[in-house]
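A single protein chain has been removed from this complex, and every other one stays in its place.
Chain nomenclature is as follows: A, B and C, assigned in order of appearance, with residue numbering initiated at 1 for each chain independently.
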C-alpha cells in the first residue's frame, strides 16, 4: 500500500474517493482486514459519518442526497492527502465519501488512517475529517419523508 | 443501547470487555451495523490497536500474549466509563481488549464511541485509548518465533 | 460567444438549473454583475467562484474555455 501511495503522490494522480450510496460495514471490515499483512502498523484511527435524522420543524430527515463537483473535489483531496502525509508519519490513509442518497442511520463518510504509533494515526484522522468537511466541494440535501428538503449546513 | 448503559451505570455493574484472542474485522462490522438503528448518531470514532512485528535484536515479534487482573480491570473500566460519559455527550461507548495470544497484524484493542457531533466522539475516543493504555491492569508479553519473549512497555 | 457556468447545491434553487449560459464577459467581476442582474437572489446568497477548479481570490480573467462554477458553502460528510 505504501508503495502504491508513493507512486500516486509522485504522479499526482487523483484517487477516486466517491462511492454511490451508503458505505456498508462489510466494506469497512474488508478495508481493516487488508491491513493485517502490514506488520509495521500499531494503530488505526477510523472516523465514520452517519446520517442523522434531525427533526426540523417537526419533520425528521429521512435521507441525505450528496452531490459534488467531482473533478475539483478529487484534485483537492490529492492536495489534502499530500499535506497530511507530509505532516504525519502514516503507513496508509483511505477516504470514502458517499454520493447520491444515504438513508438516516447509514454511513456516508469513512476516513481511515494507520500508523506505527497511535497518536499519529489519531491526529491525522482528526485533521482529515475537518479538511474533508470544510474544503471538499460536496453538498448534502436533507430529504424529508414528504419529499420536501433543506440544504445541509456544516458546523 | 443508551438505556442499557444508563442501567449499568446506576447499578455500577462492570461490563465484560475482554475477548479471547484477536478481534475480527467481522466483529467490528457487526458492532458498527448495530448502530444503524440509532438515528441520533452523527459520528463514530474508532481506534484499533494492531499487534506490530517490531524487530528486537534482529528477531521479529510473532505475537503478543495478553494477561490481566480481570476483577480489578473491570472495576477500573467501569470508573473510566463513568468519567468519560460524564465529560462527553456520547450516545454509546464500547471497549474490547484481547486476552491470550494475538498474532502480528491482528487487532488486540477496539475502542468505539458515538455521538451526535463528531468532536465529542473523537475526543472521547482519544481520551479513552490513553486511559486504557495507562490505567488498566493488562500486560503484554511479546513472543518471538524461537519461543523467547520480552515484556511489552507502553509509551 | 457565451460562457457556460456550472451551479452547485442550494444555488440551483435560484438558477433552476445546474448549467447556465451567459453572454461572454472578460473577467469574474463582470460575470458576477451579469449573474446578479439575471438572478437577483444571487446578490444575497453565500457562494464562491471557481475558475478551472480553483477558488478565485479577487477579480480573475476569463477565457472562452474557462471552467466556471458557483459553489455555495460545502456540507459534505
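Operating definition for what follows: a residue touches a chain if its C-beta (ideal position, glycine included) is under 8 Å from a C-beta of that chain, and two chains touch if they have at least 3 such contacts.
What you are looking at is a predicted structure, and each value in this text was computed from that prediction instead of being measured.
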Touch partners, limited to displayed chains, of the chain removed from view = B
Note = From B:15, B:59, B:116 or B:133, the answer for touching the chain not displayed is B:133
Note = Where chain B meets the left-out chain, the residues are 49, 66-69, 71-72, 75, 97, 108-109, 129, 132-141, 151-154
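In the analysis below, only the chains that are shown with their structure count from here on.
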Note = Intersection of contact sets, chain B vs chain C, gives A
Remark   = Between the Cα centroids of chain A and chain B the separation in whole angstrom comes to 23
Message = Going by the contact rule already set, what residues in chain A reach two or more other chains?
response = 49, 129
Chain C: positions in contact with at least two other chains = 77
